[in-house]
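Removed from the display is one protein chain of the complex; every other protein chain stays in position.
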Amino acid sequence: MPFLEVKEIDVYYGDMQVIFGLSLNVEEGEVVSIIGGNGAGKSTLLRTISGLMSSKRGEILFEGAPISRSEPADIVERGIIQVPEGRRLFTLMSIKDNLAVGAYSRRAEADAEKTLKEVYALMPRLQERENQVAITLSGGEQQMVAIGRGIMAKPKLLMLDEPSLGLAPILIKDIFETVRKIADQGTTVLLVEQDVMHSLRLSDRGYVLEHGRIVMEGPAKQLLEDPHVKTAYLGL
Amino acid sequence: MTRERIQIFFLIAAAGGALGLPLVITSPTYLHILILLFFYAYLTTSWNLVGGFAGVLPLGHSTFVGIGAYTSTILSLQYGISPWIGMIIGGVLAAIAGVVIGMPTFKMRGAYFALATIAFAEGFRVMVENIDYLGPFFLNGPRGLQIPPLNVGLANFMFTGKSPYYYIILVMLAAVLILTYAISRSKLGYQLVAGGEEPEAAAALGINVARAKLIAMAMSSFLTALAGTFYARFTLFIHPKSAMSLDLSFEIAFIALIGGRGSIAGPVLGALLLRPVGDFSRIYFGDKLPGLHLIIFGVVLILVMIYQPRGLQEPLTRAYHRLLDRLSGKIEK
Amino acid sequence: MKLLEVKSLTKQFGGLRAVSAFDLSIEEGEIFGLIGPNGAGKSTLFNCVAGVYPPSGGDVLFSGKSISGQKPWNLCKRGLARTFQIVKPFASRSVLYNVMVGSFATTGKSAAAERKAREVLAFLHLDKKTEILAGNLTIADRKRLEIARALATEPRLLLLDEVMAGLRPTEVDEMVAIIRTIRKNGITVFVIEHIMRAIMALSDRIAVIHFGQKIAEGTPAEVASDKNVIKAYLGEEYAVS
Partner (left out) sequence: MITILEDTINGILMGSIYGLMALGLTVIFGVLKVINFAHGSLLMVGMYVAYWAVQLTGLHPYLALILVVPVMYLFGYYLQDIVIKPIYKAEKQVREPITVIIVTTGVWYILDNLSLLVFTPQYRSLPDNPLRGKMIEIGSMLISVPKLWGAVTAVLTAAAIYWFLQKTRMGRAIRATSLDREAASLMGIRQYSIYNITFGIGTAAAGVAGVTIVPFFNVFPTVGVLFDIKCFIIVVLGGLGSIGGAILGGIIIGIIESVGPQFMAATWTEAIVYGLFLIFLFVRPSGLFGVKYDW
């Protein structure tokens, strides 16, 4: 039984179909990348898994239980946490409060203090600035807070939506290293990216998403070598 | 018979019915109710030019009713100028006021716009209540102005019976409906709808959205002020708490919203459906259950906003088209 | 003749410099492409040209005259039309209505506006859908409607903001053909695009923007083999191989 199983979902944005019969699996402990260009449907896929959007057809199972009709809050309680695209921090709250909100769910609340220590150990810079208001942070720091906030929710499955978006190359490296560490500590990671190179290097497996459909899947190493990946992203 | 013919037939029947009604309805009470019904239909249709087509929520339109009523009344009482001329002057003044209010407020976000129009209207009412003499003009503060029923005749906009008023407001309503129809098919109409729905896209298509809205506001306030003169001549008494009240502003907006803003039929349908509810509950339950009609208004408003946010005109229009289809189909067979 | 010139354009949002000292010039009759990774500043540059933002520095010239700081509606009247990345149809109105809003930019008469709109709709193969509500169109048709509205304003320069995003491969090919015909009809086209295959096939020249700066410019073939471009898109490792 796969950890997360997406079965043949169709998703619409209003009356416009964005995802067509999409299926994918994530096994426990894996790091899986979904790569694809702008408008391919990557964010929609994560939003559907998180319950912010719903699929018209198909099913999503997490640890064997159907979640496609659940409220976002119930999905969080099951341990699926999304770090949304563009960080979406609570801009006028301090880092500390942002992290505290991360531990809002009942399953995370009890361990909040312990998890906070883990987050600070992982990203010491956040502790130094814990009273700073989120909006005053740089892009890279904001992404760190967003990931930290996700960890505070004690994810079984952590989904990251384009964590490298708009960051300078040096910061992108930092972010992916942090994701690596999180995965090494045993959290399952589903990563959505346009930065093909970094994300596939980090992953066990990958899917290529184009126009709302999976067009390729396989071990990350294999995808890295694949000429289609090059073609799709550079038009060479 | 084609659909167009049936529609023309309906239109003629409605016009004929409206023209003939005073012959059938002799009770002054009922005629009074009808006159007010058309008066409100006229006001809501005028409001709809901004509140509907331009996609904002003005909640202070009674200001313009007040400007119209006071201007023509003062000019006729103190200077002997015919109310018909005063009506036009009042309209022009209201249009200027509308532009002055619109210029800063149209840039605001929805809720702030609504609040600003309320503040303008209330501020204006408070000022009038505080002024006895505005230069040479006698406003009489909160006590308002009484129009002595002298010089009956068309030139003086004063009549003994109710039916002349009925025909005047009927003509005004027909005129404003035709005007609205023409605007909705004109460049301005397209600009207003586009600007109300997607302002950025409208700007990219060459539309100066703020300017289009100001033109609509000027027209709307001009037309609303004409009704102010009608109101003054019909009731023969105006004071700030009636002609410029917040209640009047809200009722205009409510009726249009329930009927369906942005459509031509909506405001009229709203008045047709709601005014009788109000009037009859006032007549029959006014003593025992005061305010019942306002409770009904509130409940209807909430239900319409939840279940038919485009107003009652939408399901009614659909039913009307089905009826047309059925009629034209049957008769062809 | 140079139809559009961007001279040392800079746009600053608070502390963030989204576009810095950007130069660009587009010849009359060209199809010019602008590409760059997400968040590179493409849209900001585009919006500065289209009058949505006033530039923080530099200048934009349209057929020789400065237009920086002009409002979008004035630009439209001068012959500069645009589409939006996230399409913005007037959803509650018909397709014909939508396009007539555009054609009213050059005429005050309803009949003339309708004639012009129908012409444009036929050109974009939307003439069978004139009465459908714009909100009910498929994404591909919405993108076409967006172009139709812009064309109805009779522009000299058409700015296309990611009109291919979200389209299927066959639809992308159709769109490429449409844009080519638009150019053939004498309209200069400036495209921002993410789908490389399409923009490479379409453009006469391409500029590449990364972190707000131009890192390459030239024919599609030149740009595709540029080291900086490969690095920006795929990361350093690809550039080495």
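Each chain carries a letter (A, B and C) given by its place in the written order, and its residues are counted from 1.
Keep in mind that, in the parts below, a contact is a pair of C-beta atoms (placed from the backbone, for glycine too) under 8 Å apart; a residue touches a chain by one contact, two chains touch by 3 or more.
None of the values given here were measured: they were computed from a predicted structure.
Note that the undisplayed chain, when the full complex is considered, contacts A, B. Touch with the chain that is not drawn comes from one residue among B:F9, B:Y112, B:Y181 or B:F280, which is B:Y112. The residue from B:E129, B:E200 or B:E314 that touches the chain not shown here is B:E129. Here one chain is not drawn; of B:A18, B:L179 or B:L292, the residue touching it is B:L292. Set against the missing chain, the residues A:Q17, A:S105 or A:Q132 yield one that touches it, A:S105.
In the full complex, the hidden chain is touched by chain A at residues 50, 52, 71-73, 76-77, 81-82, 84, 88-93, 97, 100-102, 104-106, 108-109, 149, 153.
On the side of chain B, touch with the chain left out of the figure occurs at residues 57, 104-105, 108-112, 114-116, 118-120, 122-123, 126-127, 129-130, 250, 254, 257, 289-292, 294-295, 297-299, 301-302, 305-306, 309.
Definition applied: only the chains that are shown with their structure count from here on.
Per-chain CA centroids place chain B at a distance of 44 Å from chain C.
Distance from the chain A centre to the chain B centre is 54 Å, each centre being the mean of its Cα atoms. Chain C has its Cα centroid 31 Å from the Cα centroid of chain A. Annotation for chain A: no residues touch 2 or more other chains. For chain B, no residue reaches two or more other chains under the stated contact definition.
Residue ranges on chain C touching chain A, taken from their complex, read 37-39, 135-136, 138-139, 142, 162, 165-169, 194-197, 199-200, 211, 224, 229-230, 233-238.
Within the complex formed with chain B, the residues of chain C that make contact are 50, 52, 71-73, 76-77, 81-82, 84, 88-93, 97, 100-102, 104-105, 107-108, 110, 113, 149-150, 153.
For chain A in complex with chain C, the residues that touch the partner chain are 14-16, 18, 37-39, 162, 165-166, 168, 194-198, 211, 230-231, 233-236.
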